[in-house]
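For this depiction, one protein chain was excluded, whereas all remaining protein chains were kept in their positions.
What follows is chain A.
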Amino acid sequence: MLTFLRRRVVSSAIPLVFVVLGVFCLARLTGNPVNLYLPLSATPEQRAEFAAAHGFDQPIVTQLADYLTSLLVLDFGESLRTGQPAAEMVLAAFPATLQLAGVTMLIAIAGAVLLGCAAAYRPNSLADRVASILSMTAASIPDFWFAIMGVLVFGVTLEWLPTSGVSGGPEVWILPIATLLIRPFGVLVQVVRGAMVTALAAPYTKVARSKGASEKRVVFGHALRNAAMPALTVAGDLTIGLVNGAVVVETIFGWPGIGKLMIDSILQRDFAVLQAAVLITALTIFALNILIDVCYALLDSRVRQTVPA
């Protein structure tokens, strides 16, 4: 297992390096931030002074070298926009996104497993059709539309929920989670259903039944365990998508997470915050990928064996 982990860490670290370099270079291709931060009437001298103070007058290779050197001592730089340390801003915003993504995926996986299993257990039944329609509809609805309609219906018309914000109790979570949930839930139900249909028809399921195993054990112990691999793959991708920033939800509901922070950093050419946000997100995704791989290995010993020593 340790060899497996070591290999996975090494192979995942290489893309991480490319992400860091790519974001650094691509951000600088979007233009000079000086105009955004100085008054429109600033003189060329003031602009040059600002650029020099922040190192934007240096060749990009020099800027990159400075950035990497600072990274070695965990110095991510300061936000051009707020003057705060970039790492501090990112680390403050990231947990809010992780909370939202975590709860959403927990509900999505639990709901998808239950509904997907029920639909697969009786294909073409009413439950299966309802599950298919529900999941296809959920996967097709644009999240921004769903969010705004949720605000108008449940926030303004019915006044059951707050329109946005993070104050109060569990009610503040409902609209953001519902919005974020629709796509992962719709996709996962279909994946679980498809995998379970195949698993329930597989010879080992018949063997299990012939040995007198209970239906609960057949479904959840034999079929679901084997159907879990594709569901795990898709759930992993969807989780990464959410961790990467639930931009629409955070923007509409005023959720103080990393998605909104990243978008603002891009629009404001706040390079230090953008780089810190991408690096920390990439590290999290890197860790998530390792976790998913470990789950694979735990679920299926063949995965462990395919990794060359």
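Quick notes on this structure:
In this section, contacts are C-beta pairs under 8 Å (C-beta built on N, C-alpha and C of every residue); 3 or more make two chains touch, one makes a residue touch a chain; residues count from 1.
The criterion applied here is as follows: contacts and distances are computed from a predicted model.
According to UniProt, the chain absent from the figure is "Peptide/nickel transport system substrate-binding protein", selected among "ABC-type quaternary amine transporter", "NADH-quinone oxidoreductase subunit L", "Peptide/nickel transport system substrate-binding protein" or "Deoxyribose-phosphate aldolase". One of A:Phe18, A:Tyr204 or A:Phe220 touches the chain omitted from the figure, and that residue is A:Phe220. Of the candidate positions A:Val17, A:Ala65 or A:Leu114, contact with the unshown chain belongs to A:Leu114. From the set A:Phe24, A:Phe76, A:Trp173 or A:Tyr296, the residue in touch with the chain omitted from the display is A:Trp173, counting the whole complex. The set of chain A residues touching the chain not shown comprises 30-33, 35-36, 38-44, 46, 49-50, 81-84, 89, 92-93, 95-96, 98-99, 102-103, 106-107, 110, 114, 120-123, 148, 151-152, 155-156, 159, 162-170, 172-173, 177, 197, 200-201, 205, 209, 214-216, 220, 251-257, 260-261, 267-269.
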